[in-house]
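Left out: one protein chain. Kept in place: all the others.
== chain A ==
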Amino acid sequence: MTDETLARLQFATTAGFHWLFVMLTLGLAPLIAVMHTRHALRGTPLLERMTRFWGQIYVVNYVLGVVTGLVMEFQFGLAWSGLAEYAGNVFGAPLALETIVAFFAESTFLGMWIFGWGKLPKAVHVTLIWLVTLTAYASAYWIMVANGFLQHPVGHEVRGGVAYLTDFGALLTNPNAINALVHAATAALMTGGVFVAGVSSYHFLKRTAEREFFRASLRLGLFVATPAAFVALYYGFVQIPTLVDTQPMKAATLQGHIDDLGSLRVEDVQAHLVQRFGAGDYRPPAWIATAFDVMQDAGYLIFLLVVVALVLLHRDWYLRFRPAAYLMLVAVPLPFVAALGGWLLREVGRQPWAVYGELTAAAARSPVGSMTASLVLFCGVFLALAVADVALIVRYARRGPAGTDLGGASGDGQPERPASSLAL
């Protein structure tokens, strides 16, 4: 493997692990915020237990999102220093703003939320989880602005081989960022909803005692997942015309052609790009078309499943019809598979460019030697931690609400603390 391949592999591994966990973080946060708000308004013990149970899973999942995110933040400078040299004036700004506008607050407030049970006034505690949710999505926005610039560089001019920011507004409203953000954010919401519905279905199948608890969870999960899946699919298609305009090669690789007649094929686009950018191979690997198909098919399947499940909520048919619960359980991994397909398509499909049309990945690479050692180190650490983390998530999910640690009570299955522990 070439050094460039190793560097790209290290980035892909970091980003891949990061997004798999962050997607569930983004998906669960609003659901938990809704549960916590309803609990604060009505004060029912069921809603408090729901908040703590799903919150526990959320917090365990958050760990991996944060640690991989930290490495992501440094990955640009470590392995792709050419990116800062060329586009630092433009690309660095959204990344800086992500940290100071969003992520700093998200982490601070989440720490307070975790330890705030029974300590903070109810209104403050609920406000914290909403702030965590809000800043998480704000983070996603700034990251997509940065990524959107790599996909379709706007709002800048190049002087003396260095990019200068000329139109901040164009950077913030880059269609390649906004449409992808809506797509990814709704896919995350869908993931959260399907996850909650899937775990709930597990408890129906096991006939655990927590029927009412998981019935309420299932309903909330499906009410969020169904519209989210629809919007995610819709905003997948919305991106295609932009793709044809801004990255014709990626579009041609996916569809075989980029015009309605089918006459502009990959070879034609290649010839056109050679004319525009000079000699070179501008074709991404053909397997990105497979990645696209996997994402699309998984998306359709999830949409179908959640719509059927939503219909079955009528008169609690869902709880009596066991195949539905089995299907929902099987559906839990699907959004993650779809998301990996989507990111492979987006990132590998952009090759050979780091900044589309302006800076190749080869030119962006840091002048460091082989990254084999650090690749093995980071892959090993991430894999081991991810396995440990997922095992814990599965354990908490299976134990049910009686085995939740968050909130301090019932560490060993004692009865829950009364809701009064949250009183003002």
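We take it that a residue touches a chain if its C-beta (ideal position, glycine included) is under 8 Å from a C-beta of that chain, and two chains touch if they have at least 3 such contacts; residues count from 1.
One rule holds in what follows: contacts and distances are computed from a predicted model.
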{"item": "Chain excluded from display, named as in UniProt, from \"Protein SCO1/2\", \"Sugar ABC transporter permease\", \"Cytochrome d ubiquinol oxidase subunit II\" or \"ABC-2 type transport system ATP-binding protein\"", "value": "\"Cytochrome d ubiquinol oxidase subunit II\""}
{"item": "Options A:T13, A:N89, A:Q255 or A:T360, residue touching the unrepresented chain", "value": "A:N89"}
{"item": "Residue in contact with the excluded chain [from A:M23, A:L97, A:V224 or A:A289]", "value": "A:L97"}
{"item": "Residues of chain A in contact with the chain not shown", "value": "59-60, 63-64, 66-71, 73-74, 76-85, 87-93, 95-101, 103-105, 107-112, 114-120, 124, 164-166, 168, 366-369, 374, 377-378, 381-382, 385, 388-389, 392, 396, 405-408, 412"}
